[in-house]
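All protein chains of the complex are present and in place, except for one that has been dropped.
Chain IDs A and B follow the sequence of writing; residue 1 opens each chain.
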Amino acid sequence: MSNADTAVKSISNNKKMLKRLFKNKMTILGLIIVLFIIFCAVFASVLAPYPEAATGSIDFAKMNLKPSSTNWFGTDEIGRDIFSRVIYGTRYSLLMGVVVITIAVVIGVPLGLIAGYWGGKVNSIIMRVTDVFLAVPSLILAMAVAAILKPNLMNSMIAISFGWWPWFTRLVQAETLKIKNEQFIISSEGIGASKWRIAFFEILPNCLPTIIVKISTDIGFVILTGASLGFLGLGAQPPTPEWGTMISEGRNYLPTVWWPSTFPGLAILVTVLGFSLLGDGIRDAFDVRM
Amino acid sequence: MSEKLLEIKHLEISFKTDEGIIPTIKDVSIHVNKGETITVVGESGSGKTVTVRSILGLVPAPPAIYTTGEIMFEGKDLLKASDENWRTIRGSEISMVFQDPMTALNPVFTIGDQMANIYLYQGKKSTHSKLAKRKKNLRKDADARSLELLEKMSLPNPAALLKRYPFELSGGMKQRIIIAMALIKTPKLLIADEPGTALDVTVQASINSELKRLVAEEGISMIYITHNLSVARQLGERTYVMQYGRVIEEGPTDEVFLNPKNQYTKDLIKALPRII
Partner (left out) sequence: MQKYILKRLLWMIPTLVGLSLLIFLLSRLMPGDSVRLAAGTDATAEQIAALEEKMGLNQPLYVQYFKYMFGLFRGDWGYSLRTQHNVFTDIRDTFAATFELSLCSMILAVLIGVPLGVLAAVKNNKFADHFIRIFSLSGIALPRFWLAILFQLMFSYVLALFPVIGRGDIIPRTITGLRIVDSLITFNFPALVDSIKHIILPAISLSIASAAQIMRLTRTSMMEQLNKEYITAAFSYGLPQNLITNKYMLKNAFISVLTTIGMQFGSLIGNAFLVETVFGWPGMAQYSISGLLYKDYNAIIGVTLVIGILFALINLAVDLAYGLLDPQIRLGKEA
């Protein structure tokens, strides 16, 4: 199959996929939620009624107010408007999702390609290393790493990436194994194209669908993990309005003052749900079996 | 006078797909008389499997749409059968032999279990019937019947076979077992959907001759589907030829072979390897 044939095939495939993508109402719901979250993150300073709440304003007069028409989600123990903080929180969650996935892809995908295509000893070594990183659940590994580094937002992202890249390696390695025996690869090898060229320009494009599906389904879970670290105090530190951190801060005032812990959690739920629905829809559209 | 056991009358089926509603089976009429074996011949995509599975209600609808036609069996239209009707008819009045021995047996249950379950539970609404208490004895009877059939299919060491799992057996053995399973309750009509096509020619030939012998012994009517004309010639008294969802030729088998009227039939006959 020449490159031109593959290109034509993929264009008509793409059209079919887009059609399937938008047929599903749930996927559209997910897309709406995700776009809304992105919108909140970008325009937080405009959307938040009390933008100073995000940076650490203190107003004891307005301490622990119940949700009302002036403060939709109420205020916390130092008078900050929770609704505004939740809006600003979208920034940190999205940042976490993007950064972690990027690191995981940048490290994991090439390693998987190399392992799958070169095979032999290289494959064994790389897969053993991924086994080590996957020997404990990723949350535990993230906790351990985040604790050893100083707890802050950036380090929590690095910590989560530690446990995330191996999954991409495994995925890409498996895909590469399948693809490397296909005719068009063998013919390229016959012409004498270099291994690196084949790996990155011929095999990798064919792995893209599975990679994209994994990225879209994983972003939500990265955000969830990030919030978990925040909850444990291992992520963004107060006064940063990261949702997990906010829930943890709010715990001190339970049960009477329930709103500081409740609403950020709701935000997490909605965000992760949105990404999951979207990711699910993308997977169905690609019709990929993982 | 031969009496009609099963009659498919002017059956029409369409399928709902992403590209719209596609008519698939067009005005198909096929009948089987009591004690008779007929063959339905056609290539893949000719509609023979859909037609024949409709007899047992095994075509999921949707996406299938039954626009017109009847399938008459013992005075009733099978297309209007209820779930309860189906449970009674399937496996007992009408049975089916499946094509691919690799996929037609459940991989996680023993042969003995799968065969006994037919004996014990065919036609029942649920497994929790009054026979729970007498289960042990009934299982003995079930196994006896299973052994009887395995011996009839010339399978070696049937007792040990009952304890085996499908993956431990060869294709030929599995195909014979599938036939045995269809015969446990001695149906009036047997539908054989290309049995053994996935296997070696010699294995298939021996299976076909056993099948022929068995249905003759028990007086079972059979619809035998195949894409292989020479097999059709050996087995059926009458033959139907299907193409693109239609019956394009029918008649006594010898007639069809010696005086084909349709060009497609002529081509099929020409394509047969000739042994000089």
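In this text, a contact is a pair of C-beta atoms (placed from the backbone, for glycine too) under 8 Å apart; a residue touches a chain by one contact, two chains touch by 3 or more.
Note that this is a predicted model, so its numbers are computed, not measured.
S.K.: Out of A:Leu18, A:Ile58, A:Val106 or A:Ile140, point to the residue that touches the absent chain in the complete complex.
M.R.: Here the residue in touch with the unshown chain is A:Ile140.
S.K.: Of B:Asn33, B:Gln122 or B:Thr186, which residue touches the hidden chain?
M.R.: Per the contact definition at the top, the residue touching the missing chain is B:Gln122.
S.K.: Determine which one of A:Leu35, A:Val106, A:Leu149 or A:Leu208 touches the chain that has been left out.
M.R.: Final answer for the missing-chain contact: A:Leu149.
S.K.: For chain A, which residues reach the chain that was dropped from this view?
M.R.: Counting over the whole complex, chain A touches the hidden chain at residues 25-26, 128-129, 131-133, 135-141, 143-149, 151, 220, 224, 227-228, 231-234, 244, 247, 251, 254-255, 258, 261-262, 265, 268-269, 272-273, 276-277, 280.
S.K.: If you put the missing chain back, which residues of chain B would it touch?
M.R.: Its contact residues with the unshown chain are 56, 58, 86-92, 95-96, 98, 100, 103-109, 117-118, 121-128, 165, 167-168, 178, 181-182.
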